[in-house]
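One structure below.
Just one protein chain is left out here, and the rest sit where they should.
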Amino acid sequence: MADEPQEYIKVTYTKPRPYRWAAGEYLSRLYQECRDNKKLMTVRCQHCKQHVWPPAKVCGRCKKLSGNDWVEVSDKGTVVQFTYTNFPMFDPHAGRYITEEYPFATIDIDDSEIYWVARLEEKDKSKLKTGMRVQAVWREEDRGGGLDHDILYFRTIEE
Amino acid sequence: MARRVAIVGVGQTYHKSHRPDVSQMELVNEAVRPALADAQLRMKDIDAVYVGNMETFEGIYLPDHSMVDFSGAYMKPGFKIASGGTTGASILEEAFHAVSAGIFDKVLVAAFEKQDSGDSTGAITAATTPAWGKGQARGAIHEFAKQALSYIKHSGATEEHAAMVRVKADKGACRNPYSHLKLGLKSVDEILSSEPLEYPLRLFDFCPQSCGACAIIIATEEEVRKITNKPVWIADTICVHQEIFRAGAFCDFTDKERYSQEIAAERIYKRNGITNPYKEIDMAEVYEPSDWEEMLIYELFGLCPRNEGWKLVEKGITEIEGEWPVNPSGGVLSSNPIGATPTVRIAECVLQIRGEAGEHQCTKDIKTAFATALGGPNWTSMILLKRSL
Partner (left out) sequence: MSERNVEILKDSDRFVFPWHLSIPNTYPAGVVGSKFLIELRDNKKIKGIKCPTCNQVYVPPSSICKYCFGELSEMVEVSDKGTLLTYAIAYEPNSVQPVEGSPVIYGIVQMDGADNGFVHMLGEVEPEQLEVGMRVKAVFKPKKDRVASILDIKYFKPIKGKVSQKG
């Protein structure tokens, strides 16, 4: 076909694209409680009576309206799976590569049907075990940035 | 009454990690031309063009708009479809519906991905619900790490089983001129000693990021008679969506939920009178982003009982020379141009059924095959193909 150009040009586009994300009624209530009272709150579905997590207007299990039975959720749980990353990944919300320093775990939250995937404080991989007990650690100042911002990570506890 | 539809032409690019010499539009054109040549048709013979890719992976919204001239869609009808990982199969499904219903006679579908243009992990993270995904730059690999952990727990499979799947995939890829990664793996130790990515996945356990495109042309029975004497008939297609499981996108940690793959397989087998898929279907090209997922896929599509997928691997049943080949082309583990990947799976089944797969042709005669697609969170598409209806 056409003969080769002297170099191949790549056009770059790096402008950030702004948007506004409305969390909605149920998530806003959770975020408020996190910010003002350091409490985790969600609804218990009026039909299937299970926790809806994250709190949402429609229960993911029974596909019906969740209702308004707001209850507090425990901030303690048991690790059922954990994993950790060994390479930097691109975070589009930061606009650059970040090496995730904390391990992630699927945590079975006490007294609920909730599985929460969250960071663990423990960076020493040899200390990670399934079945270990953990508890959420809150950010002390400047809460109000959503759940992932207000809860820093889960700390191993002796129990 | 629905008309019967067959695939009359396939074309794909040589998948690579970087293609600085072509723009996205030109990449699609590189797959469209061989598909037309394979069907011995001209662009003016085509009635409609459907295009697909994973939107925003390359940062382009409405990718089909800028490639109208290159995909051959100028002054023709058709849609862009962006359904995530299942895109490549969705375009074929929609085209199949339209041709079967009598709206068009000959349709071209083309899917592509140009992963050197963006950052797919970044884009996948951006696709997550802002409430949840933000602050967790995890991408698809995190979900497949969880799937691997769950699979180890429920089935007792070991890392060696997963590595054996990877060696099988590479064998096929080295015989397939189009595939991206041709590593020449000789033993499972090479996989077990490769760089760790996200526990328990290692570098070779997971699919690459490829630039590639694939195009398929389908036609009604009447047109098929004029075009080719080796049609591959689309017996059925199905698509099943799923919501994210409680603790992961692709696995149910509690082992209580049903998977979209099981539902899709159940329905399609019932509709087509298949009671024993192992005996009545000859092979499959499945969408397996990780080698652990491939073992789960054997189980979910009914090739073996639950939690025994690893046994098929041990016995070599799914090798190219095996009793029930899976992914003789090297699969997604060897080439993953994401939007085009399901289309490539379908095109590879077509080559196998026609007996035109060259060095990676299965030893067994392939009369019936299925191709699957996987999207997050665990959406499934399945296409059933036959040499004769």
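Just so it is clear, A and B label the chains in written order, and each chain counts residues from 1 on its own.
Just so we're on the same page, a residue touches a chain if its C-beta (ideal position, glycine included) is under 8 Å from a C-beta of that chain, and two chains touch if they have at least 3 such contacts.
Please read these numbers as outputs of a predicted model, since none were measured by experiment.
Only one residue from B:59, B:200 or B:377 touches the chain missing from this view: B:59. The chain not shown here is touched by just one of B:117, B:179 or B:228, and that residue is B:117. Mapped onto chain B, the footprint of the missing chain covers residues 19-26, 29, 42-44, 56, 58-60, 68-70, 72, 74, 114, 116-119, 122-123, 126, 130, 134-135. Against the chain not displayed here, chain A makes contact via residues 1-23, 25, 27-28, 31-32, 35, 90-96, 98, 119, 142-146, 149, 152-153.
Keep in mind that, in the parts below, only the chains that are shown with their structure count from here on.
Between the CA-based centres of chain A and chain B the separation comes to 30 Å, rounded to the whole angstrom. Contact residues on chain B toward chain A in their complex (touch as defined above): 20-21, 59, 119, 121-123, 125-126, 130-132, 134-139, 141-142, 145-146, 149-150, 195-200, 243, 246-248, 253. Of all the residues in chain A, the ones that touch chain B in their complex are 4, 8, 10, 13, 21, 23, 27, 54, 60, 80-87, 89-94, 98, 100, 104, 106, 113-115, 117, 146-149.
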